[in-house]
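For this depiction, one protein chain was excluded, whereas all remaining protein chains were kept in their positions.
Chains: A, B and C, in written order; residue numbering restarts at 1 for each.
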Amino acid sequence: MTKHQSSRQNNLHIPEPKFRPGQTNDFAHLKIPNVDEAPKPAIDCNPHNIRDLAYGLIRVLDDEGQAGGAWNINITPDILRQGLKDMLLTRLFDDRMQLLHRTGKISFYMKCTGEEAISVAHSLALKNSDMVFPSYRNQGILISRGYPLLDMMCQCLSNSRDNCKGRQLPIMYSWKAGNFFTISGNLATQFSQAVGWAMAEARKGGNRVCTTFVGDGSTAEIDFHSALTFAATFNPPVILNIVNNQWAISSNQVVAGGERTTFAARGIGVGLPSLRVDGNDFLAVYAASKWAADRARAGYGATLIEHFTYRVAPHSTSDDPSAYRPADEDKNWPLGDPLERLKTHLINIDEWSEAQHEQLAEQYTAEIKAEYKQAESYGTLTSGARPDVSSMFEDIFEEITPNRIRQRQELGL
Amino acid sequence: MTKHQSSRQNNLHIPEPKFRPGQTNDFAHLKIPNVDEAPKPAIDCNPHNIRDLAYGLIRVLDDEGQAGGAWNINITPDILRQGLKDMLLTRLFDDRMQLLHRTGKISFYMKCTGEEAISVAHSLALKNSDMVFPSYRNQGILISRGYPLLDMMCQCLSNSRDNCKGRQLPIMYSWKAGNFFTISGNLATQFSQAVGWAMAEARKGGNRVCTTFVGDGSTAEIDFHSALTFAATFNPPVILNIVNNQWAISSNQVVAGGERTTFAARGIGVGLPSLRVDGNDFLAVYAASKWAADRARAGYGATLIEHFTYRVAPHSTSDDPSAYRPADEDKNWPLGDPLERLKTHLINIDEWSEAQHEQLAEQYTAEIKAEYKQAESYGTLTSGARPDVSSMFEDIFEEITPNRIRQRQELGL
Amino acid sequence: MAQMNMLQAILSAQKCMLERDDNVMIFGQDVGYFGGVFRATEGLQAEFGAQRVFDTPISENGIIATAIGMSINGMRPVAEIQFSDYIYPAFDQIASEASRIRYRSGGEYSTNITIRTPCGGGIRGGQTHSQSPEGIFTHISGIKVVMPSNPYDAKGLLISSIESNDPVLFFEPKRLYNGPFYGDPNAPSIGWDTHEKGEVPEGHYSIPLAEAEITRTGEELTIITYGTMVHVVETAVKQTGVDAEIIDLRCLSPIDYDTIINSVNKTGRCLVAHEATKVGGFGAEILSIIQENCFWKLRAPIERVTGWDIPYPHAFEWEYFPVPKRVGKAITRIMEA
Partner (left out) sequence: MAQMNMLQAILSAQKCMLERDDNVMIFGQDVGYFGGVFRATEGLQAEFGAQRVFDTPISENGIIATAIGMSINGMRPVAEIQFSDYIYPAFDQIASEASRIRYRSGGEYSTNITIRTPCGGGIRGGQTHSQSPEGIFTHISGIKVVMPSNPYDAKGLLISSIESNDPVLFFEPKRLYNGPFYGDPNAPSIGWDTHEKGEVPEGHYSIPLAEAEITRTGEELTIITYGTMVHVVETAVKQTGVDAEIIDLRCLSPIDYDTIINSVNKTGRCLVAHEATKVGGFGAEILSIIQENCFWKLRAPIERVTGWDIPYPHAFEWEYFPVPKRVGKAITRIMEA
């Protein structure tokens, strides 16, 4: 993972992923530690004594789907099953929405395939009253917290029932009742805002935790630095999650500085406790998230977590990854599929079966279909009912201003 | 230097310096390592193996003024003497300019008292052909590189000989012939620009090095992050210097995150080799700077250096530090005065004497006085010759535009 | 009523809001223990504690971003940007976030942050301590832009800004902090005790945003201005002897259309004055509004007197500043047209 440029040639170093289309990435360069390698410190530890955790990889599920190691906190089967269900629903929902885009029903979509464990396990490890400042790939949190699929679909359709009133691109959800902040199209801006939210919580003496997410590529943005700086200075109850899914559209994580060190190390730079977690291991993500949430709730402040994973899907429906990475790269990804791994584990411990899984998948598929039918009855971007056109002049300020009233009239509304 | 907040009270943590006006700061909390504690790695080392250097303190001169330890690279007495001279001239120049401000001759000034070793030793360790993207407290580099005092004074006076044509506040120097970039009033913007300069140098296969400076407080700015990110990704021949002088106007370095870890650790966050140096130790600064420059020139890329020092002077002529810090804090600063320390060392090794020192001080004082007399003959901000008023409409673009020609005419010029 | 200069009025507004609303939090560079480089928050930390009034790292971006986050958690943050010249690192959080949260969330979320920042020249601050960037922000839908010209308005408008549930950018013309400035840098400085608006109630009061004030009624010419230029224009009017109506906008966004349109419809002549550079400045918008709404009443071209289209040069501060003489010349041109 770290490579030292030893060339004495005075040339500009341009980082490149090791493999491009036409080649095969066997990920032989990735050292995957065993589940028993990472120690689990107490939540009141001194962050300086746990720096190694930023350079290793916290894992609980081994390759056979057995749980072990210090981070195995014996999550109840109920929670594990819930996690599997939420991940499955997330994946099936994504698949369906992607399909709708192909058929022209929605204008845009972004899947989180392969990354479901991160959102779902994190969500279950926290309380629903905890605040989320999400990125655009956290649909798993919405689903795990029970945001109705119908609401998600209506947002994606920009129809008459879209709570964003047709103003946002699909998937830019906002769910205030669920403590889920309005998603921004501008990368990383939520990361620093989350720190402010947590500062207010600390000042109030409340015990809610704030969590926020950013991609590997987005760690380069200015708000990432503001978030870490303010988190280090004011140490509020915030969890700063980096989802390192190896890619940022066409740019490999080496372009974001991933060549030299881990993303978890960014936290070391400002003295924050920093964990690096197998993001495809539901049990590991859950344990790490819970550790961070417990710390925050107990008043020990901020934690940074790098979730190490792989973006299996294209960046978005506007993207075709075959132009920049090996076609089968995701197949060779050594950390596997988070759903499969959790399913295997649950079957191993006799808490789940292939049959149950199949049945649940069928049930979800039917549910999604039914919900979509209902969603379409509220219109789509191009047909049927739409949000009230005149509402587009509202919500600039609390009260509409004279120029906007005039413009609304000009439009004949 | 690192403190873990162990309070379980859910309150916003507001970092505060340990001592305020009326109290005495004995700096008992500072652990000052011995000169033999920091190892000196080879320039082609793997940055990951030298992380400890970011948490220690590279020192060469001990409290008795004896040189020792791995970083003692046996700098020639000639260079040491040159360093002492340049530091002395810098200090005397600062004192004189400060005085001029008191008498109302210049509108603003910023001293670097106590920090002279950083600019001067760094400057002497690099080549004059190396490029500097300075902060506003690097007058020592200008003086060490031989920028005429007359030019500096004329800039400070905004007079008819000011090469910035009266457009900039005093001390915002620009010296292209000396490879010294125009100083910006906007904090930290130069830090990321420097990385770009070095990227171009790498691309050209040149062997010049770029160096840049930022204060402890300014590490919080967005450009600090851009600089580190791009330096980590493209690894160009750049030296990223943080001058941790404990204060940022009235804010102690704890407000910039200095409570939790060192500023050198910021470099660890992105995997850069990072040194933490006794900034009041000329020999240590020189050795660390040379190590970084050698690395850069040999093609090993970027290095970060934290210079640990103390801002003895007020922030600027607009500032009165007695309002926010103990009056005698600088007297208790355990790393001493860089001039005194180097002088003692040179006297110890029989390369200098008190008498020589006194004589040189007198000579410089006279020189400064004479130069100032000449400078005033070119005018001051409020009297005598001024830059050409009509020139204020120029240099927006390479060629003046019609609206600005019209505005110049409107002004009757 | 008490005598206050503009700094005291601004301090008083913040104190008043800290007392009335426990959710008010005040922060920025050097605003805590020290009380701000202009002393606009002096004593507030001592009185209200460091949980509510504190120093931040030197990151304008982080200051605004965390302010937004705090507001989402129920606070009413008042953030200081030390000089408006240094607001640009926070530009994205202002333009893409604060201004759009209410809109993009369909009204679910909103932010109420107030950003205080000193602006304008006349204190020998050079090109990075003298800017008037208000025009840039007026082009952004979703942020209110306020600039008072005297202590009374400053306090009333700042209280309104803090109480507003919308984000507000509150510009403070620093040349007016200690006294009115009538445009002659060589005249002895005078204090706000010489000006009726230096009388400021100690308690709570507010001035609605988006209400301009006619500071002088007149029949021959309308002069629309704000900030420091309100006083400079007053001098020019005295010097030229024209019966001008002077409008102090106070709030640029939203703007008080009625007051300016009614006045120009009455006078038929108009001058717009601001300290900011001309091209693309807010003067262009004012001029356009009048042109669009008062065209048939206009008897002469509207003119703009502004800072030149260059940075504020340290040595040529008073050649740059739109001094009364320049305003007067424009008045004469308009009256003679």
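Some observations on this one:
Here is the rule we use: contacts are C-beta pairs under 8 Å (C-beta built on N, C-alpha and C of every residue); 3 or more make two chains touch, one makes a residue touch a chain.
All values reported here derive from a predicted model rather than from experimental measurement.
Taking every chain of the complex into account, the omitted one touches A, B, C. Only one of B:184, B:219 or B:280 touches the chain withheld from this view, namely B:184. Touching the missing chain, out of A:166, A:196, A:299 or A:326, is residue A:166. The chain that is not drawn here is touched, among residues C:127, C:160 or C:263, by C:127.
Checked against the hidden chain, the listed residues A:255, A:313 or A:368 yield one contact partner: A:255. Although one chain is not displayed, its contacts with chain C can still be listed: residues 85, 88-89, 91-92, 95-96, 100, 103-104, 127-128, 135-136, 138-142, 253, 255, 276-277, 279-285, 287-288, 291-292, 295-296, 298, 300-304, 309-311. One chain of the complex is left out; on chain A, the residues touching it are 11-12, 14, 16, 20, 107-108, 158, 162, 165-169, 172, 184-187, 217-218, 220-223, 248-251, 255-257, 318, 323-324, 381, 386-387, 389, 392-393, 396, 401, 403-404, 407, 410-411. The omitted chain makes contact with chain B at the following residues, 131, 133, 162-165, 167-168, 172, 174-176, 181-182, 184, 186, 189, 192-201, 203-204, 210, 222-223, 225-227, 229-230, 233, 394-398, 401-403.
The rule we apply is simple: only the chains that are shown with their structure count from here on.
Rounded to whole angstrom units, the spacing between the C-alpha centres of chain A and chain B is 42. Annotation: 36 Å between the Cα-based centres of chain B and chain C. Touching of two or more other chains is recorded for residues 199, 201, 203, 222, 225-226, 229, 233 of chain A. Counting partners per residue, chain C has 51, 56-57, 59, 61-62, 89 as the residues that reach two or more other chains.
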